[in-house]
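The complex appears here minus one protein chain, its other protein chains still in place.
Going by the order they are written in, the chains are A and B; count residues from 1 in each one.
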Amino acid sequence: MLFQALDEFLVNGEPRDVIADLWRELCKIQSNEWITKAKQRDLYLAMQGITFTLSGIERPLPVDLVPRIIDAAEWNQLETGIKQRIKALELFLDDVYGKQQLFIDRVVPKSLIVTSEHFHRSAHGIKPANGVRIHVSGIDIVRDQHGVLRVLEDNLRSPSGVSYVLENRRTMAHVVPELFYEYSIRSVDEYPERLLAALVAAAPDRNPHPNVVVLTPGVHNSAHFEHAFLARRMGVELVEGRDLYCKNNQVFMRTTKGSEQVDVIYRRIDDDFLDPIHFKADSVLGIPGVVNAARANNVAIANGIGNGVADDKALYPYVPKLIEYYLNEKPIIPNVETFDLQEPAALDYVMQNLADLVVKPVAASGGYGITIGPRATKDELKSVAKEISQNPRNWIAQPLIALSTCPTIMEDGSIASRHIDFRPFAVNDGHDVWVLPGGLTRVALVEGNVVVNSSQGGGSKDTWVLTSNESDLKSYPEQAADTLADPLDQDVVPTTVGPDVLPISRMQQQEEQQQQQDLNNA
Amino acid sequence: MLSRLAESSFWLGRYLERAEGMSRLLIEFHQLLIQDSRTHVKRGCTLISHGLGLEGEPKNARELVELAYGEPLNPGTLLGSIHSARSNARLIRDILPSDFYEAINHLNATTEEFSVAAPGRSLRVILDRLAVSNGIFEWLAPVDESAHFLTLGRSLERMDLMSRLLSLKLEIEWRDQGPATTLRSVGALNTYLRERVPLTSQSVQRFLVQSETFPRSIAECAKRADTELREVARMTQMRVDDILRPIGMLESQIKFLADDADELEKIIYQTSSAVAQATQGIGLRFFRPIGSIVWSN
Partner (left out) sequence: MTWRLSVTHSTSFQYESEVSASFNEARMTPVNTDGQFVISHELKVNPFSTIYSYDDYFGTTVKSFDIQTPHTYLEIVSQSLVETSARAVGNLNASWDDLSDETLINELREYLSLTPLVNLIQPHFNLRSQKTPLDAVQFLNKAMREQITYAPGSTNVYSPASEAWEKRAGVCQDFTHASISILRSAGIPARYVSGYLYNGSGEIGEQVIGESHSWVEAWVGHWLPFDPTNGNPVAEDHVLVARGRDYHDVSPLKGIFSGGRSRKIDVTVSLTRIA
């Protein structure tokens, strides 16, 4: 690495205060024990059927046994910053597919938006019933070499990974419970209830008992596990395109009882495949007529159509400006400094300093196509320079960031630090943006690698957000009773799906009870 | 439940039953053809292959097995029905008990070891795997719409297979061993013998059509199909009397059957069409198949 990356746990080789207890427990475990635990973890994952499809083969997603910890104060900052960002992006989408006032006010160049391949003209004029377009988002966050948390990328279309967040917590509790004892960790199990509540709130006509479905491309999709998982946990039907049809601008589901109207579709299908009338005509995954049904407000589509224009990498440098324009606030979480290559001065600078910068194609995802200047050969630099000069709109450039590292268990059972990034998830129910206290920390398993995306063989870590006080340990229904102000919300009863993992304090109590019993029997 | 899932449950049941039926049939026919050198073997093989609805002119026992074992893409053959069962199971994997799903996969995996030359052992392995799958299903499957559709499919397929077997009239080609072979190929020999009725072709036919003690008789399977379909009707609040009509009429004909050999034959022949009509009715009422839609513009 060019710069000295910060470590999440260690400062000058010594654990930070909040990590001290964990570090002590970690050091008690020998490398051969780690290898055994890794095997236990693999077996647990295989038995649960928790897999991810990479290159056509199903395999377990390797969750590293060392958790990543975020203390309450830092989480507060992250949470507030994410809420702010989502609110601004919602207003942006409403504007861009509506009045387009932001062009008149010269906030973002119109040509940037209209040349985006994700700017879907068929979304123009569609107004969701409760105004929400970003029902679920995954905001990728990194810590740079100065310790500053920054947003790396927004994911507003179909961000995946939350099922692994929930399963990672269970796996960790199963394999390394001893690490949990000294910590009060906020639960992640509310996510399905919160998602369901947001989807219910999105229903047209404020229908209090809407028919919600999860739309999946099918069993062959790499994220199918997550689609089935969420459908199951929310207690709603998992459907494929061919189970649905549109008639008279309404959407119906083919069931043995006949046709049932569908009110909300949580779709995990790209816009391009959603409706052959408006998008790819040869798509067999979608439902002809669904876009027009959404326009007529007979069905709600989550996430909204055309969100891709807001997570377009070319828009990314403007997001801080959007926050100021729509909310009159300064961004709480900064961007990574990014060069807008359509500005001649910036383009000049970038072309001259390619060897020191990271350049990313706007259209790519999953970490593909990125050129890391200091690592590239002369030929690679020359060829990417040519591509950029031919089409600067399709590229952004950023300085190299040394992503923070976190201790990780290696195959031989030793502990070594590896680069990480972080994807927290947020759910917008129209009244508030709720950020899941936790998220997917992704770790690049190969030393020095900074590209951590799971589609390129990265791993993940359980992420612990520590509580600041007892109230955070309350379960969702209790919290909801405390905090819901809007009388309308009281009618929306979240489906009670029993948490699979007991909050940590109750688990400790149970264990204490058992020990007492054993002592009595002795 | 989603029509697509119900449809796959139904056909999973039919294909599993078909695989079982064909395996037993093949074991017995293979034995029969090998042992009986008096009859014109080729004629016997052709009779059986046509009766099973297979296209081809097998000249001997081995060729018959090869033809009936068949290929993955022909669901009228043994391998095809196992393959189709697995394909349907994959499509509804999320609603099946995971053990059941694994058992079907295991069944499919055993077909790689199939030996056409010495089929007896391979066929018994398949029967064992099927028994395991069915057993797991009985133990673990929740009694929901999917289970009812599956059992409905099995009952209808069983009726169809029985009628095909009986219309082969093995006793014409193999006067001595015909009736016993017929009973063996549905696993009914011991049950029949306990009835202390002479082993004639007529009484065997009557038994396999009418018996209330043998669970695979046409009468018992029709009764089961009726029960399952009524359960589905209750759960979906859909009408099924019209769909049940051909089955119901068959049931009463069997119940009030006189000693008439012709009537018995008529029932045997009518069973297949009753099953076909019921299947079509179920499809239209519950699955509303759209086929594969290819959009042009």
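FYI, a contact is a pair of C-beta atoms (placed from the backbone, for glycine too) under 8 Å apart; a residue touches a chain by one contact, two chains touch by 3 or more.
Keep in mind that this is a model prediction, so the values were computed, not measured.
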- prompt: Which listed residue (A:Arg24, A:Lys99, A:Arg121 or A:Lys330) would be found touching the missing chain in the intact complex?
  reply: A:Arg121
- request: Decide which residue listed in B:Trp139, B:Tyr269 or B:Trp295 touches the omitted chain of the complex.
  value: B:Trp295
Query: Of the residues listed, A:Asn221, A:Gln261, A:Asn292 or A:Ser468, which one is in contact with the missing chain?
result: A:Asn292
Task: List the residues of subunit B that touch the chain left out of this view.
output: 290, 293-297
Query: Which subunit A residues would touch the chain omitted from the figure, given the whole complex?
result: 103, 109-111, 114-115, 121-122, 124-125, 245-249, 276-277, 281, 288-289, 292, 295-296
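To be clear about the criterion, only the chains that are shown with their structure count from here on.
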- request: Indicate the whole-number Å distance between the mean C-alpha point of subunit A and the mean C-alpha point of subunit B.
  value: 49
- prompt: Which of the residues in subunit B end up touching subunit A in this complex?
  reply: 1-4, 6, 90-91, 93-94, 98, 145, 232, 235-238, 286-288, 290, 292-295, 297
Message: So in the complex, the part of subunit A that touches subunit B is made up of which residues?
response: 49, 219, 228, 232, 237-240, 242-243, 245, 253-258, 276, 281-282, 284, 288
